[in-house]
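Just one protein chain is left out here, and the rest sit where they should.
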Amino acid sequence: MTLAARVEVRRGTLQLECELTANDGEVVAVVGPNGAGKTTLLRALAGLTPIDAGRIELDGKVVDDPAQRTFVVPEQRRVGVVFQDGQLFPHLSAVENVAFGPRSAGVSRREATARAETWLDRLGLAGKGGDRPSQLSGGQAQRVALARALASDPAMLLLDEPLTALDAATRVEVRRDLGRHLRAFPGVPILVTHDPVDALALADRIVVLEMGRVVQEGTADEIVARPRSPYVAELVGTNLYRGTATSGVVRTDGEGTITSATTASGPVCATVHPRAVALHTSRPEGTPRNVWPVRVTHVERLTDRVRVQLAGPLGIVAEVTLAAVDELGLREGAEVWAAVKATEVDVYEA
Amino acid sequence: MRRLWAVLGAVALLAACSRPEDAPAVRAADTLTGGLTVFAAASLADAFADAEAVIERDHRGLSITFNFAGSQVLVQQIAEGAPADVVATADTKTMDKLVAAGLVERPAVLARNTLVIAVEPGNPEGIAGLADLARPDLAVVLADPSVPVGAYAAAALDHAGVTVRPKSLELDVKAALAKVTAGEADAAIVYATDVTAAKGRAASVAIADADNQVVTYPIAVVRATAHKRAARELVTELARGRGRAALRAHGFLLP
Partner (left out) sequence: MRRRAVPLPAMALAAVAVAAFALPLVALAVRAPWSDAWRHLTTHEARQAFVLSMETSLLATAVAVVLGVPLAWVQARVDYPGRNFVRALTTLPMVLPPVVGGTALLLALGRRGIAGQYLDDVGVHLPFHVSGAVVAEAFVAMPFLVLTLEAAFRSVDTRLEDAARTLGASQWTVFRRVTLPLVRPSLVAGAVLCWARALGEFGATITFAGNLPGKTQTLPLFVYVRFEGADPAAAIVLSLAMMAVSLAVLLALRDRWLGLR
């Protein structure tokens, strides 16, 4: 089962133009900020929104091609969708929900119910079949939604923000189960999310969509190591600068310069991990090649460390220990010095 | 002194006789004034409208309000206390109810009417008399027997020995005629005056005198009226005065 799609959709202010391919056994995550066009892309693949231009091919069969006037309706594509909020039918029980797909395909009620119960079992919901969606917890409902999509035997599985509606604890549990089922799925699973943790945990390949366009694509490791847009950098939690390098010295766009230990030249991206930023109350002596005065603009307490946002000739985010906050007197408006070793600056082609 | 009185008397007499054509309006006190409500059978509508115009012209202070409906409805309303000053029904039976209940003064005969068969102009179905109404291919409409004209029609048919299967028993005579003028029904038994009022949209076929029913329209003053004198005068005007010409023009027979 393969997917080859070139999708162009114009909807109001959104202009979606992207290419997406996926193969059997590969979990693809489409990541991006809200309004990037992720849901539109998903709806286009499912056939709920026809594309304005381009071509979608599922397993070699063309399902949407405006130029050729080909359009296969959603009910004829073998695409299963797990919607945000599940979208379980409120007037049917859990097992009836899951049996919906097979019954729509003409399977007898008995057979369909049997299949549905098998799926509910697999997802750890044995005994919940008779419950109405309103009686299920968030996590249970989401699993029923997954079972329902899988029971219709799709060739491609699309998941739209499957974990967003869940609370933190349930999320962890469902994410684990989901990962297992996605890997076991014989077709192509495509996951859409704005949560980086979900993407990094579940996907083999990540496609970053911003303002309707693909800005970066690669494995989780590649993305993390080499973010190429502020959004991804934000996602990954690192400092990113774009600019031009001359023998390893990067003149960033609009801000100051940062020196790396490389000899790179030309248009580059430079990243500095927040933990690599050392803060001092006065100008430090010694080796760091990058030293500059900064002013604290924001202090954010995470579980066991603190992220400090700093403004200056070069804006940067530093990550320090709780103790450091007191030692350095880090609060909004404080004036300190930032130091980054050249070796900690990672530079790569933009 | 006696001469002064004679002169004054002559002057007064002259003044009284001075403009004979205006005499009624200059009469000492015109008692036919004010607002009067007349409840009348539906079939009197057109004739009374004309009579109203003439009478109100002669009595400037008078304003007549009419309530036209089936006689049964009018009786019902008056029995329930509706504010009528004068009532005129389309048969004596309904008026008798009011008399028996002591609700009206002694009725006078206003006019008479006869029944005719109303057909479409040109009589396309070639209806000649009551006997033809029994034809199975005809759509005949009658008024419900609870309505006076319906009762009369039933009596006439009975007397003529004709059995009719009506398509509908309408609730008042105007509705029955309307079905004929609209082309929905081929014939209906209505009053002669109704066909006259239809002004060419319907034609009439006479009913043999032997079978026909003479319909008497009584008119009476409602005892509960607050304007007894004016009401009595209006009854007189309608039955013996200006009303007669209007009634005759609309096809009624006058006593």
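Order of writing sets the chain letters: A and B. Residues in each chain are counted from 1.
The working rule: contacts are C-beta pairs under 8 Å (C-beta built on N, C-alpha and C of every residue); 3 or more make two chains touch, one makes a residue touch a chain.
Remember, it's a predicted structure, so these values are computed and weren't measured experimentally.
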If I consider the whole complex, including the chain that's not displayed, which of A:74, A:138 or A:256 touches that chain? A:74
Pick out which of A:38, A:148, A:171 or A:194 touches the chain that's been left out of the picture. A:148
Residues on chain B facing the left-out chain by the touch rule are 70, 72-73, 76, 139, 141, 144-146, 166-171, 175, 179, 182-184
Footprint left on chain A by the chain that the document does not show: 43, 46-48, 73-76, 79-81, 83, 87, 89-91, 100-101, 104-105, 148-149, 152
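Quick note on the criterion: only the chains that are shown with their structure count from here on.
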Per the C-alpha centroid definition, the whole-Å distance linking chain A and chain B comes out as 90
